[in-house]
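In what follows, a single structure is set out as structure tokens and then discussed.
One protein chain is absent from this view; the other protein chains keep their places.
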Amino acid sequence: MNVTTLTTLAQANFPEAMSQITLAHYLVISTAMFTIGLVGFLTRRNLIIMFLCTELMFQAAGIAMIAFGRYHLDLSGQSFVVFVLTVAAAEAAMALALVVLLFRRKESLSAEEWKDLQG
Amino acid sequence: MMQALNIFSSIAAHAVASEPAAGVAQAATRTITQGETWMLAIPFLPLLAFVLIALCAAFKVRSKLPAFITVGLLALSFGAALTTFIQHFMGPAAAPILHVHAFDWLHFKAGPEAAQGFVANFAFYIDSLTILWMLFVTGLATLIALYASEYMSHDVGPGYCRFFAAFSLFVFSMSCLVMADNLVLLFLGWEGVGLCSYLLIGYFYKKAPAVAAAKKAFIMNRIGDLGLLMGIFSIYTAFGTVEYAKIFEFFRSGVDATGNQIGSSTWITIIIPLLFTIGAFGKSAQVFLYTWLPDAMEGPTPVSALIHAATMVTAGVFLIARMMPLYQADPNLLILSIVAWSGAITALWSATIEMAIFDIKRVMGYSTISQLGFMFAGLGVLTPEGSAFHVFTHAFFKATLFLGVGAVMHGFGGQLDLRRLSGVGWMKGFGLVAAAVFIGSINLAGFPFTAGFFSKDMILAEAFARPEGQIAGSQAVAWILLITAGMTAYYTFRSFFRVYVGPKQFVPGDDAELVDLGRHPKGVSLDAWHKEHGHGHGHGHEHEHNDHAHRHGSYGGVGDARAHGRQDFDPSTEEFDPHPPGFAMKFAIAACAILTIAAAGLYFVSPAIGEGGGWAAGMVRQSSAVVSAEVLSGHTSGTDEGHAHGTFLGMDPHHVMYYVSAGVGFIGVLIAAFLHGPKGWQGLFLGVRQSCDVAPRADKLANAFGPLTTAARNKYYVDEIYDALITRPLWVLSHIFHLFDQYVVDGLVNLIGALPRFFGKALRPIQSGEMHGYAVGMAGGVAVLLILVVLLVG
Partner (left out) sequence: MILFALMLIPLVFAMLVVISPAAQAKTIATVGSFVSLAGAIYAAMQFDPASAATFQLAKTVDWIPQLGISLSVGVDSIALLLVLLTALLGPICVIASYTAITQRLRTYYAWLLVLQAAMTGVFCARDLLVFYTCFEFTLVPMFILISLYGSTNRKRASIKFFLYTFTGSVIALAGLVYIAYQHTQLTPGSPWTFDISTLAETARSLPLATQSWLLLALMAGFAVKIPLFPVHTWLPLAHTEAPTAGSVVLAGVLLKLGTYAVYRFVLPFVPQAVVEYAPLLAILCIIGIIYGGLICWVQTDVKKLVAYSSVAHLGFCMLGMFALNNTGISGSILYMINHGLSTGALFLLIGMVYERYHTRSMKELGGLGAKMPVWSTFMVFFVMASVGLPGLNGFVSEFMCMMGAFQASDAWGSGIWGSLGHRPIGATAGNLGPWFGIIAGTGVIIAAMYLLYMTGNVVWGKLKLPDHGHDHAHGTDDHASKLPTDLSTREISILVPLAALCILLGVYPKPILSLIEQPVQETVLVVNESGRVNMPVKPIESDTKPHAPIADAPAEPAARVVSAENAQ
């Protein structure tokens, strides 16, 4: 099976309108999501929001990866993202648990409450 | 009178020592023979005494045992010295040099080559000079130990052990100093006597002045010791040996180990003798190093008598006499001229102080410095015979005088002020003391036919007799010495007329040394006392005045009667009883006085070698200390004819000096009688003094001199000047060093240590602990990296 047939097969299943969407669109979305996540992370002080922002950046990276995988017709990108999602889910569980614990300590969700590691 | 003059003339004729004797040449060729082992007893018996007393201290002996041990073993030591003298040094013109080896001490290689070995053994070199010294060192030490057994009896117990241990150790060290066969062992003795002096000056260690004086003595001695040590190093470097026998051999042959003429090396002829001279000055309290000796009078009086008058302080004279071949090696005799001048100046300088001060013990201390000046001058004017004889006679008469002063201190509660004592000789039990002191005084003053007279004359006559130009300015030295002799007679009899004769009056002292008890001072006129009270005097007795009113009612009511050995003391007694000396003290004083008289006879013993000067001069001429005929006659400068002899106003000094010095001495005594003598025959009908504290003429005269008197009474402020010039600056420097060490040297270290911390501190704010800070940093970092990549790739 050569590359051309594979490409044809892959493209064949997309509806017409969708096929107008190019790699650039995906990357713009991804960049936008990442930037939102980054800015959110840097500007917000609420731990949960910050956590959500990290998740946002995570997913932005995932979208970029899928887009590239599709663009290069390489499935390893998608499989990576499946792993990342799984890990992200586990992480979310852990992180939220931690946030709850931290909240119980200081009755606050502000990240500024926690700077014991200062030099 | 005529008869006396005849006797004088005959003595003078007998004692002419104008030309070196024929026997001198013989002396130089004497060989070294093995001495008997028992001679080791001379130094080691005192050491044994020290060990035994240390054991006494360890076993807490509380009796007079230490004194008995000391007296017994020192007497045995003296016996050994005497036996050595009788067996080997009595009579024969060519006295042997006995060499006794105890054990090997310092042996090491001093350089990589085979010839460079350093040997200094614990071995003894006994020649007639040594035995001359050892006879009076051990003899006087025995007598003074006997005296001290009673004098120190207030302190039986640990203090008594301490005293006699140091005393015995002193005699051992002195023996090592005198008998050593090498310079390093001499140095051992040299520092050893310094240590004992330190321990004994500081005997009353609770008194601050005693502690300070002890420290001062040790440190000032160390300055001299440094000179001596460097001299020893130099001798070794030059000759590859420090043993006398070998050194003298080099000097006799005139060439050093590698065949060079010794006389042509300024290093050997000038620098080494100069270094030794500094050492001698330190130990013998000369010129700029004398200030420790007056302060050393803080020690118990027996110590002053033995160490600071008779023996230790003569070590400098011994050193120069011992190393006489070294001093003669210089054709110009430069260093000997320096020695002569220093001696004369010191003699005059301290004599002026003595005439002004009131502390009879300090008077004796300064007198010792002055007499040592005479001895040094004698060495300088090439008469080691005269110097050694003066050392010998001075040892006895000065010991007598000190023991007399000690008896007075012992009896009057440590009173030393001659204005507080009068007529002591007439008081019960003090007659013998006064008689002994009189004998000592006439010797010190140079009365005709006394030992001190003869020995001083030898020095004076030789000083005048030096040919022009041989010893630079020897005539001036001689005149200074002659004037000093007159002053000596004056100050000696000043003390005598004030303290021992006249109306019986006294004020007891309350020295911590001898806690004596009493109530109201007996026999002193209180008016005089009050008058005295108004005057100031720089004597350290101020405290007496300050609480005078207090004392009035209950003077000296504190203390322990038993401490003074007075079992019969009754505290309710209203009057102070002078405490006359007991048997031991009387015996020692009497023995010293008798020996002082007997020493005069030695002048008439015909010397073993040469003519004139008596026994002691003969002993010196038999030893290496003799001045060689060539040097004495001034032949070394190459001319065939020696210089013409110096004269005393055109007369032969060897003939006229007896009359001159006797005359000068008489004048001194008469002045003393006139100024200080009591009214009546006791003051030779010249004096007018009627109470102990006022001598009208003397006080008037002292006032007339005004500031000069004050300066002399304050010892010309030399201590203060030293303090200002040396001690203070050094002290300040030390503090500067200390601060420098703390803040600069250590500060630099701390600075280097602080650098990492400083950098850490500078970078610390970056670690704010805030999550957002890190996030911004990370994002920024990534951004920078991206830009860089874009720039580089693009």
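By letter and in written order, the chains are A and B; residue numbering begins at 1 in each of them.
Here is the rule we go by: a contact is a pair of C-beta atoms (placed from the backbone, for glycine too) under 8 Å apart; a residue touches a chain by one contact, two chains touch by 3 or more.
Because the structure is a prediction, the values reported are computed rather than measured.
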{"item": "Touching partners, among the displayed chains, of the absent chain", "value": "B"}
{"item": "Candidates B:32, B:65, B:226 or B:670 - the one touching the absent chain", "value": "B:226"}
{"item": "Contacting the left-out chain in the complete assembly, out of B:43, B:66, B:139 or B:202", "value": "B:202"}
{"item": "Given B:89, B:236, B:374 or B:500, the one touching the chain that is not displayed", "value": "B:236"}
{"item": "Option touching the unshown chain, where B:139, B:192, B:273 or B:343 are the choices", "value": "B:192"}
{"item": "For chain B, residues in touch with the removed chain", "value": "57, 103-119, 122, 158, 184, 187-188, 190-192, 195, 198-199, 202, 205-206, 208, 211-212, 214-215, 218-219, 222-223, 225-226, 229-230, 233-234, 236-241, 243, 246, 249-250, 252-261, 264-268, 271, 730-731, 733-735, 737-738, 741, 745-746, 748-749, 753"}
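Rule of thumb we're sticking to: only the chains that are shown with their structure count from here on.
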{"item": "Centroid spacing, where centroids are CA-atom means, of chain A and chain B in whole angstrom", "value": "103"}
{"item": "Of all residues in chain B, those that touch chain A in their complex", "value": "760, 763-772, 775-776, 779"}
{"item": "Footprint of chain B on chain A - complex, ascending", "value": "38, 41-42, 45, 50, 111-112, 114-119"}
